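Encoded as structure tokens, the structure appears first; notes follow it.
The complex appears here without one of its protein chains, the remainder shown in place.
All chains are identified by letter, namely A, B, C, D and E, in their written order; residue positions are counted from 1 within each chain.
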């Protein structure tokens, strides 16, 4: 009987864990607080949500964006997220926030895209050189040096970066137009993908020697997100 | 001939000014920088935009969110916006930002809704008591006291407020899921509308004496936005 | 063994009841008939739906909008809904209907918003004074007296009301651009919320004496929806 | 000089008339009242709109839905619309209304689709047999007899009809989930198109004799909208 | 104990089969691979999806669109689909593909609509006469003869067809702006619905003799999709 109870308990657990991760582009009720712990194999577009009657203020709350991120890493920056993974109440609501810390003298949030969001950034501390590049065939760089209080916009899907050109730490808050904006760090996705891309492809695309491509593919690519 | 040239120039100007104010929910090109000075009577849903070839980094930029707003007013708060009115590059991109300053001992961002946006707020300074109320028939209040680094979410369309319960200034940044979120300050819209609502309606709806209603309707209602 | 069977049956029931309440902004199949009886804690944005093969004409049907609503209440009006709660076939389809009855001499559908819908109303009987107020900073009142056959539009998110200024019953049908439009009766949400809003907030926001605020907060607020 | 002034005036007029007809799926401001008189060749998706400062309550208003439509025609029905063509304030708001009158003993709103809207109908008078057919490969008919106060839903894009099976006039109000839902009366589009479809196509598709097809194509097809 | 294990296994299976069929209009994560085998009664708008960690390249792949469809049927055409039913990775991504084969001398893809998609078609082989009809009240036919390499667009919801007017097989690829576009073959839905439409309705709507209607309703209507 123990075994049976164990099995049944397992089923109940499986059930409980199954209903993880479900939401939507525009809310169809006041809110739809995400259930975040996915242990089983069923999902929906977005996230499943909990009984609205059981929602509390805690579901819409996250502390800690006053704490500087650790920038002692390869790129000298750290992104602290406040999206649907951290705040389940954001589910279906189409917005999120990050705090970004940059080390002095070259802390870099390296070129990346958000496949599902525009970003609007406000500098709180330091001096940032920022930019985005438009799509083909122009590939124009829009760039600007930002100081505290300055706001800049990175349109959805465009490759963009921020670079600390000052001698002090820099800090920014940035909002994104999705509860789950996604990040594609270009170098990481291209040279550090899990299963390497055929080096012939990258050598031809980036006009690089095959050996350099292979060397790049063997390196460690830090993800600051 | 002077008169003719003047007329023609006027037509050209009229043309130039006509094409003001046009945008859209999801972008259909990299960006669509708004033309903001509407002098003539033609509009579109959102805003007209300028030739993308003429767009510059300045179109995506706004300085000044480091400057405290003046909170010496009726409600003791001030909202400094960074939306499509201030940053034309935000047009069609579905996001915006505000800085909110609150006077010590009771600075209030009074109960209001954003008809077109969810809000996510991060406290930078001070202590805020915040809350939102759900729709009928529950009308539950979700409330929380926030300190620096705390983040809170106000779902789209819900009535919400922030109240400085500390003895110092408070400052927050808040992002909104629309480039033109709109604000409806409840008291202002109900008691301070341009053309007063029939006092019988408000007396019955708010269970107030007609005289109180009329008194309220004769007051000045400060808009902190 | 009985216990085991019981547990297993319970699991099956839990499963069956779990899948309640799921839908979406734009349909991805011909229809997605909602399953309405939520007994367990898992939801999606919108509603879960039943096997389309089991859908019947009854799922798209509701009788009874010929029956007058009971207007013997605090505000003298009653809203009879035909949305996704009553018609499961409306799930994902983005529209719903209500019948509104107004008592003679002042029956009031009090100032409210629909956070997720525009409303279009047609008067079938009686004389209604209706209006909506635009967002800040203008807060303009758009108002009109309506007679049978007259149609009026209340844009999404705007505060609006209907007031029977005639000496007979009034009846209207109104359609809303959502299968679950939501209603926020302003006075109820502000003064009748579950957990009262801090009276300091309301006194300051509404320029009312604290005692009046507390008195209002202690009253009963009828929800005519 | 007269000629010049005339030309310039003409340009100004052309300008004024050009900006007709522009709107959008979800509103980006409180409203965007359509300008309806298109005399020139420039349009946008939806409709152009007028200066919001010039909008009035009249823009959101339409009288006359109490007046029975004339059903003395081929199909014995008449649809009286209240969409963005009649109510410019509906522009961008995603909803509209119609009144439908049906002659006794067989007044028919013939099989049609709305390419951009779901329909929800409430019967005010009479007895209607209504139905819709699902898409391939099932093509199931969902059908129901409706009496006053009965509500029925026709999902977006599905072929549907209403048929007066009673001995009195029938009247219904129906709401549609678009400010410009469109109507495709099946028989009219197939057999009455402007430029006839190749009769070989229709003979094969409808399993009809070529002569019958040609006969049908030569008939008059009444549009009750 | 066997019985218990069987029951528990059944529960696990029920669970596994329950989560079939869920997706969405715009993706909220990189992808959401559909689970296609629905054996139980719970669905969502679109499809449920599997654990993204378990997704593989096979989920985004379909072979076989080089194989000609069998056109030996009533209409002389065959549509081979590549939508979310065949490629689970298409779930939430809003696009799909078909290969269409047409028999020589009159192979016909008969008049139909896609309730949820625009179609763009490219001819690979043969000569097609194609067309679509606009909505009321114009019902204009837009028609064109297409040769290999020619592209044509059929706007969402419009009735359209392709007809092989050449003496060889014809082949086309067509893309649709939905992962589940749906097809309504007009003749099949009108005359071949499951539960026949009242012949009085069709006789009046199509100006056909009742006997012809009944004869049509008794026929077999081939679905080439």
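Everything that follows uses one rule, which is that a contact is a pair of C-beta atoms (placed from the backbone, for glycine too) under 8 Å apart; a residue touches a chain by one contact, two chains touch by 3 or more.
None of these values were measured; they are calculated from a predicted model.
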Visible chains in contact with the missing one: A, B, D, E
Of E:73, E:118, E:198 or E:217, the one touching the omitted chain in the full complex: E:118
Touching the absent chain when the full complex is considered, from E:46, E:94, E:182 or E:199: E:94
Touch criterion as defined above, residue of D:43, D:147 or D:222 at the omitted chain: D:43
Interface with the undisplayed chain - residues on chain B: 1, 4-5, 8, 11-12, 15-16, 19, 22-30, 32, 35, 44, 46, 48-52, 54, 91-92
Chain A residues touching the omitted chain (full complex): 75-76, 106, 108, 110-113, 115-116, 129, 131, 133, 135-141, 143, 156-159, 161, 163, 182-198, 200-202, 204-208, 212, 216, 219, 221, 223, 225
Chain not shown, touching residues in chain D: 3-4, 7-8, 11, 14-15, 18, 22-25, 38, 40-46, 115-116, 178-180, 182
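Note that in this section only the chains that are shown with their structure count from here on.
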Distance-maximising chain from chain D - centres being C-alpha averages: A
Whole-Å separation of chain centres (CA-atom averages), chain B against chain E: 45
Rounded Å distance, chain A centre to chain E centre (Cα mean): 37
Junction residues of chain D, two or more chains touched: 27, 30, 131, 135, 143, 156-158
